[in-house]
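One protein chain omitted, others in place.
Chain lettering (A and B) follows the sequence in which the chains are written, and residue indices restart at 1 in each chain.
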Amino acid sequence: MIEMHLFISYALILLGCFFALSTTIGILRFPDLYTRIHAGAVALTMSALLITVGTAVYVWELFLSLKILLIGVFLLISNPMATHAIARVAYRHRIAIPVSRDLSSRQKFEEDNRHDSS
Amino acid sequence: MKVFLTAIILAFTGGALFVNLGSIPDSFLLSHTASRFYREAVVTETGALNTVSAILYDFRAFDSLGESTVIFATVSGIVLLLSRKTLPVSSAGLSLIVKRTFGILTPFVFLLSVYIILHGHLSPGGGFQGGVLLAVITIIFCIIYGSSFDLSRYPPQRKTLIETTGALLFLGVGIIGIALTGSFLGNPSAWRGVPGTLPSAGSIVPINLGVGLKVGAGLAIIFYSMIQKTLKRQ
Partner (left out) sequence: MTLLEAFLLPLLLVIAILVVAFRDLLSSVITLSVFSTVLAIIYIIHQAPDVALAEVVIGSGLMTAVYIAVISKIRTYRQTHKRGEKE
């Protein structure tokens, strides 16, 4: 029985490590700031959540597990919020221009900025 | 030439530090005098389970008083240099999603800081760490909600009041120590209680509270007076 929950926790933590690795590869390989923070938002939240749940299963005491799960809930709230703030600031202050092949979204970006600055 | 001179100075300093490392007394002396005394006497003499907190706020409480005086001097200097009569202009802050998320998260930050301050004698942490977390709340207010929100909620006069209250609490505990035990910052044995419970450890808990209020309000004043004129939006 004890072996069983250790096995589950190891599986969860390994899955979380896989998501963290894919986050790192995504941040290194994607061409643009927006796609990079997309990798940082989605996969990193998933990996942090999986690792906290795995740790909560690993310690297997009621109050300790609840505290660790609370950390996971805070990560679930705060990481997408930080990504949203970074993307919004980068778009509005023209720090990074989105790379795209079609001209319409590029023109829309220019129009938004002209509207902001005027 | 400059790089060569820098390398010579660095090598000389490193060599001097290595020689000093060699002349530290051997581990027998270190482990059998002071640290052994602290290890054996910390529960019976102070009632605290956290040895670091007991040494900082009981055995070496006078040093902690000096440290908080240093923080007070730093706050005075920075406020004297940086504060002008200009009101903060920024009221925009970040977007609505960030504001609402921090509306959920900020009470938990406050709860964690109060927990760290009040459990300083039982678990890792203490007045200094919890106080810095209290100062982080001001940073959140200034960056997320704009510094006029911080001005309307916690004006600098109230921060100064909190800081002075902390310092006076520290000194008051010291004077009560004179009255009850005969020495400044002494730990009165009537307050000690059962070691391991929350109301125990004598004068360590009010000293933790005083240091926490003082450090939190002091660092908040430093950050507020630094950010005051920079968040202006064109």
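Criterion: a residue touches a chain if its C-beta (ideal position, glycine included) is under 8 Å from a C-beta of that chain, and two chains touch if they have at least 3 such contacts.
Please read these numbers as outputs of a predicted model, since none were measured by experiment.
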Touching partners, among the displayed chains, of the absent chain: B
Sole contact to the chain not displayed, among B:114, B:139 or B:180: B:139
Contact residue for the chain not shown (choose from B:125, B:146, B:174 or B:212): B:125
Missing-partner contacts on chain B, residue numbers: 50, 52-53, 116, 124-126, 128-129, 132-133, 135-136, 139, 143, 219, 222-223, 226-227, 229-230, 232
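Basically, only the chains that are shown with their structure count from here on.
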Touching residues on chain A, where the partner in the complex is chain B: 74, 77-78, 81, 84-85, 88
Chain A partner contacts - residues on chain B that touch it in the complex: 94-95, 97-98, 101-102, 104-105, 108
